[in-house]
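Heads up, the thing below is written out as structure tokens.
Complex shown without one protein chain; remaining protein chains in place.
Coming up: chain A.
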């Protein structure tokens, strides 16, 4: 039943598997070439330089020989005096004036400036040129206020001499927390201007290279007194100035006053500056301005549609009163012609009047009617005014 059985393994090659051939091999990478090099960071040194306004050289220290100077003057003086006298007596140039051939008497509008992001209710409240005459600043606000001012006012600045000047895009816009009502550039520094806002704050702004101009100083006028709407300094007496007030009063003031009021402002005691008054208007004074040509003449305009011309020698009665048919927006003396006065009306008209005779006779020179543009009527007026004054100036 059970027999010995030896099992013999048998093998057979796979039909699908193939034997793998193995071979040893080795690789060696090339020698990696390394190089070392040292370098030194350049030492940096910072130096700051500040320029100062150059004091002009005092020329009187330069040497000269008294003797030769004296001899020169002796030689030359009689001739010069003779010429001076001759010039005084000469009638050669009387009535002679150089007439340029292409003098245009018409008015050409140079630019119409507009700020695209202006509030639909916003109007132009003030304009000023910088002392160099190439930058114009326009302040924006709202003319209608119920109570506190909720509007965002701003000042837009254009540089009309720049190659990338765009009349619709101001070079820079400085925003304020409330309506900006007045604007004035610094008389000698073209990068500084002062702006007054509805909330009583006024700030000096320095326009620098960066986007956000630095406010130098801000004041808050908290004391309630008479609201001042216009101020102007006398051209000959730099301590005398005239203020136009809300109630129609015109006050003559002096910066040299010594009488204290007892009110402190910013740590400085305020002085009573009003010295006398001129005959007041019956409405809010819009403009009060000293004449740039005559030391006694004052021009004032008020919301009672009256323009008054005063002389300081007769303060209680105006020399002349002009009644305007329409409401007046502003009044200015011409800076170049002593007799010309410009009147801007709220309808967009700019009238130029020539004071022909002291009294009630006033001859009108010319009237321009400008398109009533709701957003920037004063911008176009000013450009025209500029051109007009250029063509009318002697």
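The criterion applied here is as follows: a contact is a pair of C-beta atoms (placed from the backbone, for glycine too) under 8 Å apart; a residue touches a chain by one contact, two chains touch by 3 or more; residues count from 1.
The rule is short, and it goes like this: contacts and distances are computed from a predicted model.
Taking the options "Cytochrome c oxidase subunit", "Dynein light chain roadblock-type 2-like", "Large ribosomal subunit protein uL14m" or "Ribosome-binding factor A" in turn, only "Dynein light chain roadblock-type 2-like" matches the UniProt protein name of the chain that is not displayed. Summary of contacts with the chain left out: across A:4, A:17 or A:75, the touching residue is A:75. Within the full complex, the residue among A:10, A:88, A:168 or A:188 touching the omitted chain is A:88.
Contact residues of chain A toward the unshown chain are 56, 58-60, 62, 64, 66-70, 72-77, 79-81, 83-85, 87-88, 90, 93-94, 97, 394.
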